[in-house]
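As you look at this complex, bear in mind that one protein chain is not there, while each of the others sits in place.
Presenting subunit A:
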């Protein structure tokens, strides 16, 4: 029986840039940063109030996971903003929106009142998007 989620993967195009985005802009905590080989690392971060769920910021790179063609295709799709990876929750969406905007985070949708609360959509430095919600 499945009991819990331990980590989820977000494919990124540059891990150093992703580190800066998730840690310095979003304020996530570094869980594990293990160098693997020359240009790759197992980099996981956690939301500040949820240390038990890791987001693995995995590099799109050629290997057993992706062929060269797949790297090209996936990279293009990420850059186009094809993939939405999940939703985050915050205490005060207007304050979070103002802060992230001032740090250069791109919002595909600014905060808007919905039936379930106030919601926005932002993109990470690669092009992956996430919803951001302040629940009612």
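Here is the rule we use: a residue touches a chain if its C-beta (ideal position, glycine included) is under 8 Å from a C-beta of that chain, and two chains touch if they have at least 3 such contacts; residues count from 1.
Criterion: contacts and distances are computed from a predicted model.
Novice: Leaving aside the chains you can see, what is the UniProt protein name of the one that's missing? Options: "Potassium-transporting ATPase potassium-binding subunit", "AraC family transcriptional regulator", "Acyl carrier protein" or "Cation:proton antiporter".
Specialist: Of the names offered in "Potassium-transporting ATPase potassium-binding subunit", "AraC family transcriptional regulator", "Acyl carrier protein" or "Cation:proton antiporter", the one UniProt assigns to the missing chain is "AraC family transcriptional regulator".
Novice: Out of A:17, A:61, A:75 or A:131, point to the residue that touches the absent chain in the complete complex.
Specialist: A:61
Novice: Touching the hidden chain in the complete assembly: which of A:16, A:30 or A:70 does that?
Specialist: A:30
Novice: Residues on subunit A that touch the omitted chain in the whole complex?
Specialist: Residues 7, 9, 29-30, 32, 34-38, 40, 42, 56, 58, 61, 63-65, 91-92, 94-95, 97-99, 102, 110-113 of subunit A touch the chain that is not shown.
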